[in-house]
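Note that one protein chain is taken out, while the other chains of the complex remain in position.
First chain written, first letter: the chains are A, B and C, and each begins at residue 1.
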């Protein structure tokens, strides 16, 4: 049993990181509306507890994560610099990848964030490969393959889970179940929407957890990682959550049921964790102060990023080959 | 309960078909040794009960089957002409496909045999598509996707099973489990070798049966087809069998355990069914007579095929487009 | 269907072609990811599920199942139209297109056919990532048994898709999302389905033949305007179909102009431009200057607009390319024998 006070401090840090992600996404939405950010952008509002809880349980950058195009939150939870994140989405030289990756395909290996992936399911075998390396390099690395509920129907995810299971690889398959495959309810695309059960086909343990509770995510991932490091193989973790924004900026969300979003907004992780911290003794003023501090941090990073020069066309031919 | 006598007559017919397949394969082996047949050839000796039992339970050619490169037995069980089968493998104008398909990619739609497939797993989504058509054309068609135990790890099989399950399509996934993926024991490539259990991930019923007992295969497929036709969706049937020859002609089979083949030879379907028929009153002479009759039929077909002209190069540009 | 003319966007024209096919051909099915109830991520299939019910349905994110499902249904008499949301995604299931669909008719000597239409879209757009920006027509043009087209106008979005659906062979229609919601144009609806194949002269000219297709057509026409102002008369040829490729049309034009420029958004190296140039040169049609290809250089497609602008050919890049063919060249390109 963790020390409660220490846990409260830690939870407050988790809240700060979740707020950092949330305010980043909101700022991106603003910049997109202004036209400073262009192209298709997938915000992760509502799913922050999965990223923050998972990264809190990992030993980054020895451990590595492979998220999807909905990966801003993963990058920030891994510790990516906000300046470089803004720079990447704004197409600046200062961007994490100098603007080459963009919103949907950025990476920050220094922080264990091994790259978003814009091909549904494709990150699963790649994460499995990083785990495969662990069985040879003595690093103790655990790899996390994160993907959505819709991705479970992609062949590459199936192949990755079987491959990982027979070699007992230290890879965690984290399903961010927000119940939608883009604009389509995933429940209509599977016979059983208890997706964690698919792990049994591979003899992999599977669990479904409340993905909006950062402590539950953190502790579940910690245990799964311990197991994986011990050589006991992969785990499938289905983290239930809600995307409280559109699939991409501009999504009219006509697929939503009436009242669906309102219910989700009451259960979203930042609201949830704030309630927890309040009942644990944190005052409203303290929470507001934290919020304001993080909001300012994000605003400053955005402002700095807008000062940075645009990506330089004269460098465009560099780095195709060694 | 079936009428026993009638069943015996039927089983005798099944034995005749299994012998037709077995002698065909043996003749192909001879022709390959002689060099009259060239290229890589996958014989199906030992697996005949799956083909004969399945086809006996189907209403061909309304129902359709999609086998693999190991498909000579499927074609013959569907009713393909032996002359055209030999012609195809011998590269003659008289071949089922004029020699274009060859041993590993032949088709005979007139008899419901919709084509071998030399890409592991690729036939599963295609069979699923034929079943999809049934839900629109009122044909009552059931489609059979047949593939090996090694194919279950291919992404396309996973996608096909999920797709079939959510639309409750009349498709039967028949796993010909001969325990080897080419030269590798499949048990080493899956965590649980009870492959039929993978169906549960899709909410599909799965059964494992003795694939060397033609009556069990026939009755299992009949029930699954009835169910599928009634709109109750797909079924996974894992038919346990043994390939009593190499993966392809020339396979040295160094992967076999000592005594493995001898045990298999005692349980192979022709030996098994002959025993059954004897105990049901068929005499050794009657069985020999049947064997001789079929052997002669196969030999004659081979001889006729060798008389047919070789595929005509002047036709090679035909039929690329309508 | 009665003929009529309506002002439509490229996306609306494609929608009309699908609507007409679903109405006129009972064997057609329409399926893909988010195409039914949501009406497609670009709205191209909007309203079709309402009108045609279960013949129009959403699928899991399973491209192999979508494509294989289409092939299997086609083998037994359906005429499926499927969507692969981005051409980049076809690479998770290319087996079904190349190893399966393309082989059906030929290997069975016509006993089996796979009349499927694969709708997809491609191209780069500011901010689009390297996995959502490729132009992959080369992959399909290279494969006998397939047919491939790239409509550049609203009329062609309707006509080429209609021709594809009526064709009895597997056809991939590669649209461009940047064209979907542009200006409306008069589109003739309801005419008899046209043939598969055939280029179109989009602007007649005498000095240089400029061959292009897809969204690049509009940059080519811009370039031709600018060049006209500079006194260079450019004939702009829209190939429309990459397989079959109307090389006769190219040769006819080059026979007149003696100069050839090919412009596409795909990578220059092994782009279809190489086939266009080679088909002219091996035919012996005389060229008075070396042909020039315009296409993306050897890089992946970066997301940042400033970087994308440096690799995706613009009208001015095309202008420069054309100018190179009209400036007298020092070396004789080819001596007569």
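By our rule, a contact is a pair of C-beta atoms (placed from the backbone, for glycine too) under 8 Å apart; a residue touches a chain by one contact, two chains touch by 3 or more.
Just so we're clear, the structure is a prediction, and the values are computed from it rather than from any experiment.
The chain that is not displayed touches the following shown chains in the complete assembly: A, B, C. Residue A:129 is the one among A:79, A:129 or A:313 that touches the chain missing from this view. The missing chain, though absent from the display, is touched by one residue of C:34, C:88 or C:175; that residue is C:88. When the missing chain is restored to the complex, the residue among B:47, B:103, B:162 or B:212 that touches it is B:103. Here one chain is not drawn; of B:11, B:60 or B:120, the residue touching it is B:120.
For the chain left out of this panel, the touching residue among C:6, C:181, C:203 or C:300 is C:300. Remark: the residues of chain B touching the chain excluded from display are 37-41, 69, 91-92, 95, 98-105, 117-122, 150-151, 153-156, 181-184, 188-190, 254-255, 310-313, 316-317, 320.
For chain C, the residues in touch with the chain missing from this view are 64, 88-89, 91-95, 98-99, 102-103, 106-107, 129-131, 134, 138-139, 141-145, 243, 245, 267, 269-275, 277-278, 281-284, 286-293, 298-300, 302, 328-329, 331-337. In the full complex, chain A makes contact with the omitted chain through residues 64, 66, 97-98, 100-101, 105, 107, 109-110, 114-115, 117, 119, 122, 124-133, 136-137, 139, 141, 143, 155-156, 159-160, 162-163, 166, 318-322.
Just so it is clear, only the chains that are shown with their structure count from here on.
Contacts between chains leave no pair untouched here, as each chain touches all the others. Centroid distances from chain A, each centroid being the mean of CA atoms, peak for B.
Centre-to-centre separation between chain A and chain B, using Cα means, comes to 46 Å. Within chain B, contacts with two or more other chains are made by residues 155-156, 159, 162-163, 166. Counting partner chains per residue, chain C has residues 59-60, 62, 64-65 touching two or more of them.
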